[in-house]
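As you look at this complex, bear in mind that one protein chain is not there, while each of the others sits in place.
We just call them A, B and C in the order they show up, numbering each chain from 1.
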Amino acid sequence: MIEVALFGAGRIGTIHAGNIARQPGVRLQYVVDVDHEAARALAEKYGAQVADAERVFEDAKVGAVVIASSTDTHADLILRAAKARKPIFCEKPVDLSLERARICAEAVRAAGVPCVIGFQRRYDPTFASLKHRIDEGEIGVPEMLVVTSRDPGAPPVDYIKRSGGIFKDMLIHDFDIFRWIIGDEAQWVFATGSCLTDPAIEHAGDVDATAVTIRTRHGRLCQINTIRRAAYGYDQRFEVIGSQGMLQAGNHRPTEVVLWSSGAITADKPEHFFLERYRAAYAAEMAHFFEVLEGRAKPRTSIEDGVAALALAEAATTSWREKRAVELP
Amino acid sequence: MIEVALFGAGRIGTIHAGNIARQPGVRLQYVVDVDHEAARALAEKYGAQVADAERVFEDAKVGAVVIASSTDTHADLILRAAKARKPIFCEKPVDLSLERARICAEAVRAAGVPCVIGFQRRYDPTFASLKHRIDEGEIGVPEMLVVTSRDPGAPPVDYIKRSGGIFKDMLIHDFDIFRWIIGDEAQWVFATGSCLTDPAIEHAGDVDATAVTIRTRHGRLCQINTIRRAAYGYDQRFEVIGSQGMLQAGNHRPTEVVLWSSGAITADKPEHFFLERYRAAYAAEMAHFFEVLEGRAKPRTSIEDGVAALALAEAATTSWREKRAVELP
Amino acid sequence: MIEVALFGAGRIGTIHAGNIARQPGVRLQYVVDVDHEAARALAEKYGAQVADAERVFEDAKVGAVVIASSTDTHADLILRAAKARKPIFCEKPVDLSLERARICAEAVRAAGVPCVIGFQRRYDPTFASLKHRIDEGEIGVPEMLVVTSRDPGAPPVDYIKRSGGIFKDMLIHDFDIFRWIIGDEAQWVFATGSCLTDPAIEHAGDVDATAVTIRTRHGRLCQINTIRRAAYGYDQRFEVIGSQGMLQAGNHRPTEVVLWSSGAITADKPEHFFLERYRAAYAAEMAHFFEVLEGRAKPRTSIEDGVAALALAEAATTSWREKRAVELP
Partner (left out) sequence: MIEVALFGAGRIGTIHAGNIARQPGVRLQYVVDVDHEAARALAEKYGAQVADAERVFEDAKVGAVVIASSTDTHADLILRAAKARKPIFCEKPVDLSLERARICAEAVRAAGVPCVIGFQRRYDPTFASLKHRIDEGEIGVPEMLVVTSRDPGAPPVDYIKRSGGIFKDMLIHDFDIFRWIIGDEAQWVFATGSCLTDPAIEHAGDVDATAVTIRTRHGRLCQINTIRRAAYGYDQRFEVIGSQGMLQAGNHRPTEVVLWSSGAITADKPEHFFLERYRAAYAAEMAHFFEVLEGRAKPRTSIEDGVAALALAEAATTSWREKRAVELP
């Protein structure tokens, strides 16, 4: 029985708690959160105890930590977990500072503990199937990637101020998709942005719509378009053009009901937001984490992937600010 | 804590066991199956005990029975459960004999125990949403219903011999959909069938493809087309024409990947078969059963619904054999 | 240069006039219509002359007649054209009387003149492609056919009174599709109907919704569902299940615009009605007629096809009236 400590009892922590509880041979032992009431409620639901970080890292029986607390706590918890030689699952991003993220990666490597970063999209049934089919050679060599990534609404401006900006809090996922799908590394990135939906976001020093272009070392091209508030909802699609065909990943819909009315033919909007859209992905990534712990798999989303996506986000931020293409090292 | 006894540790029993285990405040206490090994394995997985029916009905702490054993055991178990005043969830069909099914319904009514029949399709997110939208008046009055119901492969001929035939083992679901959706009762049914895919089915006295027409008391029309072996997979669609529009229920697909190749544009086939297609429905119907037990809902698929669908199946069988429209009483 | 006489300057005659004018080496010479003003206007548009039937059949230079006048004139005009040995294109149905239709077919055969019946659906790009793919063996042997055939609105009740009823005026096309697609002949037909949309149709002795089942000699099954007034528009689909797969023919839409709004995802309704939906088919059938005249093709929709579809319509009418399956000879 693997005993697990969960950091963070918020929205995403709650998702992880449910998925941890569902793993055979795994038990949620501790819940840690600065919000004691949230920690208590979540712990109670799954028969766990409330604890602080100290106790977690001292408890030799804790076999894994799941870090879903606020971003500014990630690096510290990763370092402490690495030191305590506890396997780590950590939500993205590793940190807002690329340098600190690299230190974390180094510590994880040095400690030799497994570490899975929560790029859940790679575990989504649609995206994973598409990736598998690329690997099977269905479309030959990937040449171009077009990513559409739109949210139904912006997070609170307070969050935006602390989030590192749209490239680090939202596009970090898209940069990871890019690296995973295109099969090549970025040579340079050109990013621009605009504030189209809410002036408060501009006052917070951020944008709410972006257009990113990446060129890889082999000359492959990627375009990413994002918006923080798509009036119609959550929109997560991408398409990969290869030398022999194209693969598209489409949205998922809550139901397959279609209305034929006197005016038009009408289908459901996509799933509401990431908690709904990636429900299966969250379950699959946690199952994967425990497969890694049992030695049955290598991390599919490693801390190095976390660092690499952050490097792209940082380069994109610079590109947007300085209005020029930014080379990756 | 409601303690539950499960009869049947086969394919569908295993599904129910998982869904019972997931209900808050519910505990799988007993598993009963003539195949002791199957019962033991399933019981172990969920920390339950293997038992026989005797013990279940004598145990006052058993608060509900879930009947997923073979069809020929349903009536007896319903009658015993009713006598023991235990709430009942029972897989369809209630029985192959309309008379016995009516006796069961009478016993359930007399005992005053809640009884939910496993017409899981009514709990499917797509079908339930469609029904809700009819009830909201989106298409006015339902006038016609076209049901497409095709399986990827026939069951073993041995099963077919004991199943009561295609109208009772396969179309029973479609007859229930008809009653649920059209909002009226059948006046007569005309059914025909053919053996197109496997002569062994014909030798077993059954058909593997059917075309059914039902006319309701208010003159509404329904057509059902079925086949036991659709070369392309499992196909579960229906469409309802109302005075103001049409609602369609489409298939669900495992992923939303689309391939654009030099030859064509290609999407996933529908979910493989009923265990995949109705996974969410099986979970929802079990949650509903416990809502009923807690007095928070009335059975949405009652034993009377089970009897009524069986009456249609019996009329259809007669129609097919005698090549004539058969009136419902 | 082939000189053509057109009977009928109404809606469908106007379509044919345009398509005749577009054929290379063909010239619209005469327009005949009891409505002289309509005849004059149409003739003028294409540089033709107004004439009466007498003149058409006496003019040795007339190389073909196109009959698009009212149904009650078809048989007489076919007989006169056959006698005058003029190639014939005639709108469906050949006649409302099966006996008279057979006399026409006999006269055409005896005269040895080419005769094409206006079952335009066989010339539709979607339907023709589907048929071609069946013939190529893509789905193996056709086993079941489901035809959806719904109009956006009923014709005037005055027309319905003279039309021979829904099975002869509307389903005649679907019966022809059945014969063309299923690759087998009907053994019996069972038809029912209802008056759901307009009591005036019932008073005229007709129905506005039908459900038809046909079983072929080899046991293949066909279901046809129709309604004279689908609130959402014109709906012309069918699907053929074969031993190795299924082919579907879908509707055509005026545009491929899709709206993603805060409520739903919305696409165009199908093309408005038959003049729009079958525009390409009308052009193709007329081109085919002149190919036949030049000896480059055999009639793809012969007068025998016209007779056979009428026989099905008559059997269906009897079935509906007598509430029983009706054998075909």
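Here, contacts are C-beta pairs under 8 Å (C-beta built on N, C-alpha and C of every residue); 3 or more make two chains touch, one makes a residue touch a chain.
Here the structure is a predicted model, which is why all the values come from computation and not from measurement.
> Using the touch definition from the top, which of A:V32, A:A154 or A:C195 touches the missing chain?
Within the whole complex, the residue contacting the unshown chain is A:C195.
> Of A:V26, A:I139, A:I172 or A:A284, which one is in contact with the hidden chain?
From the options A:V26, A:I139, A:I172 or A:A284, the contact with the absent chain belongs to A:I139.
> Touching the absent chain in the whole complex: find that residue among C:A48, C:V62 or C:L130.
C:L130
> Residue by residue, what part of chain A touches the chain that was omitted?
139-140, 143-144, 146, 148, 150, 190, 192-197, 209-211, 213, 215, 219-223, 225, 227, 230-232, 235, 241-246, 323-325
> Which parts of chain B are in contact with the chain that was left out?
Missing-chain contacts on chain B: residues 230-233, 235, 259-269.
> By the contact definition given up top, give the residues of chain C that touch the hidden chain.
Chain C touches the chain not shown through residues 125-126, 129-130, 133, 138-139, 244-252, 254-262.
Criterion: only the chains that are shown with their structure count from here on.
> Please flag the chain sitting at the greatest distance from chain C, going by CA centroids.
A
> Find the most central chain, measuring centrality by the gap between its CA centroid and the centroid of all protein CA atoms shown.
B
> Where the centres are mean C-alpha positions, what is the separation of chain B from chain C, in Å?
42
> Can you give the whole-Å distance between the Cα centres of chain A and chain C?
For chain A versus chain C, the centre distance works out to 58 Å.
> Chain A: which residues touch two or more other chains?
259-262
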